[in-house]
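Got a structure for you, written out below as structure tokens; questions coming shortly.
Below is a slice of the complex: some chains, not all, each in place.
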């Protein structure tokens, strides 16, 4: 009975100083399918496992472009992600028109975090039920940020979020030190291997995987089906060999 | 006691990160009578089983035209569907006056999804208790979308929603690969067969079935009673033979 | 405990996807005294059993004129009905001044349904606790609609609502096929017989029965006491004979 | 537990389709001291038993004049009655200034009923806890209306409301047929006898009884103490004799 009441509203702390609605919103992120990101000095790669509600459906996109220099991968409530995605795109556009340059990454992350924090401040709102991995390149180099329902954000060299992301994280922890100087093609392979680790029972294919890349001299774009198929085949061979 | 409290408001996550009111609204869709859609390269067909509250009543329409190039089939709360239907019609009209062309399908679906997502953001609102199958044809080809109470939407080649839609889905899964090049007449037959699968105890007739068609060079329209009677007769014969 | 909480507000679905407040408002309709309607190609007749709170009181009117071409019979909360009645009258009047013609029936029904649906969308409102049978004649012929607390509406050839309406419905189901070409006098007799079936213990009289008629070339009006007395006598004789 | 929750707000139906707050407001009327009204073709008489909170207090008035042609007797919350009384007086005044004639009775009753119905439509309001007997004379003759917390109203030839009003009603039922042609003096006597029936243990006197009269050619007025004393004496003698 106790914990229930504390958890019903964002403007209520529980006796341990937690805002439970924020904790539960994080749970919504954990239920989303795996998304991950990793970066080298020159490139950032975002990789997501796409979900499909049914065999007859197309898969739901999980990686979105925000701007030439920025993209996101999501885990959690897609509808909330679309809301934030729209906000980010319009901020980047406005910035471009005003300053004639790309929106600095951390400042945009800060704006999202502020939006998220406000949601934890009003009784008539709920936290966003989605986590974002933001990959971008700007004057200060390549960046990989995670934005959380709590209004916190963190910078990473590589990170995985969503359901069963633990195996992906383990892979990334083991290998992140060698990422620094890799080409984007190599980063994509590591990303797919990490995703494979989390999604062992799901056969990866160009239909259920999304890969977004951005880097110095490389505008953000999603890999097309041919590129995806080739990359997946490559890592499958490699893994078969390694077994 | 626990799950009850979490379920009372849209702005409340439960400890598993679910917004239960959204789950329950989906249940309202599942209680609606069956609607289904299927498409070929050139045509989309929407088929619904119409409900009648009483033998003395006319059947309640389940397939609605939105525009020359678009129609919807619904499952769930009819009153909510009327609300969304009106919105879609007015959006299409506005688009036509502004751009002198049809409203691109996915953009309109996106607008509905945004409307639905907002309903999950305010404590004083409830999610829409209706699912839509949207069939349309635009410059990018034929489309079949499903829009959900959660603010999610999916693209399908064929899909069935509502009560006992499982049998219809099974039929569509078995046969969807041959739909690609069919004429709308053939699609209608497959649609009726799929509906028949879900509604075995109900005798299909021109009174309790609605069929909407749209395609390249074919404005959206509902089949009239004669066409319906003929098509139903045809599949009955075919099925009698096949038995 | 469970169902209670779900039922307290219109903006709350229960786990089965029902809005219980709407269900309970329908119950208010079922508690009202019987009203029924039936139609031929040229006429619509509305018949109600009027309630009286006490022997010393006059009976409360249950059939109301809306316009020359339209009337309603109600079951449920009279106070809510008056609210809707006033709305319909003013819509008809406005339409007349604007278009110089009668308000098309289904469009007006649509407006009421929208009003009712909105009541199921806000936490600070309650659904209307009344059901309406709307009889009208317009360019598309004679119409008999039922408008429900849920925001749904249905077209009928004959229908009965309110307490113990089952027997009336049974009578109408048995006989509706012969209504098509009847004069309004014959329709009135069938209506009174159907009402008699539902109100067996209550002696019908000009005091506790209301009958409204409308048709091609016949403005909506309520039968006066003499007409009522005569009609009731006629069916009583007929029924005595038939016994 | 169940019925409690349903009863807390006007915008909540219980599973039987009742708005319990309205039912409880009616109970407030039943707790008020007895008021009654009766009418002949030419006169209406309102009679109330006045309550006194203490022997040292004057009795609280229960019959109020609204206009030359109209008065009310109340049962229930006096404070709510004052609110409605003020509303009625100002409506009559406005009507007089606008139309130079008396406010038609039923139209004014309709306005009160609308006010009462709105109170049952908003969660932040409560129904009026008072019942009104309205006696008036206008172009359509003499009228006796009852207005209820539910927003319903009824026309009567004679009626009693409030605590222990059953005996008064029984008296009125037995005798109402002879009221039609009576003078107001005779009506007053019948009214006092009916009141006496309800208030057997209370000695009627000019201090605890109020009588209002209105009729054709007779502006509404309250009987003065001498008239009251005389009338009460008369019926006491009569009743002593009849015993």
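Lettered A, B, C and D in written order, each chain numbered from 1.
Keep in mind that, in the parts below, a contact is a pair of C-beta atoms (placed from the backbone, for glycine too) under 8 Å apart; a residue touches a chain by one contact, two chains touch by 3 or more.
Here the structure is a predicted model, which means the values were calculated and not measured.
J.: Hey, this file places 4 copies; any idea how many the whole complex holds?
T.: So the full homo-oligomer, as given in this file, consists of 7 copies.
To be clear about the criterion, only the chains that are shown with their structure count from here on.
J.: Using direct touches as single steps, what is the fewest number of steps from chain B over to chain D?
T.: Counted as steps through touching chains, the separation is 2.
J.: Over half of interface residue numbers shared between chain A and chain B means same, under half means different, so which is it?
T.: different
J.: Per the centroid of Cα atoms for each chain, what is the distance between chain A and chain D, given in Å?
T.: Spacing between the chain centres: roughly 72 Å.
J.: Just how far, in Å, is the C-alpha centre of chain C from the one of chain A?
T.: Computed value for the inter-centroid distance: 57 Å.
J.: Rounded to the nearest whole Å, what is the centre-to-centre distance of chain A and chain B, using the mean of the C-alpha atoms as each centre?
T.: Using C-alpha averages as centres, the distance is 32 Å.
J.: So which stretches of chain C touch two or more other chains?
T.: Residue numbers touching two or more other chains: 1, 5, 9, 123-124.
J.: Quick one: label the inter-chain contact graph as line, ring, star, complete or other.
T.: Basically the chains just string along in a line.
J.: Using the touch rule from the top of the page, what pairs of chains touch, sorted by label?
T.: Touching chain pairs, listed by label, are A-B, B-C, C-D.
J.: Under the touch definition given earlier, write down the residues of chain A that touch chain B in their complex.
T.: Those residues of chain A that touch chain B are 1, 4-5, 7-9, 20-21, 24-31, 52-58, 60, 76-80, 82-83, 123-127, 129.
J.: Can you list the chain D residues touching chain C in their complex?
T.: 1-2, 5-6, 9-19, 110, 113-114, 116-117, 120-124, 146, 150-152, 154-159, 169, 172-173, 176
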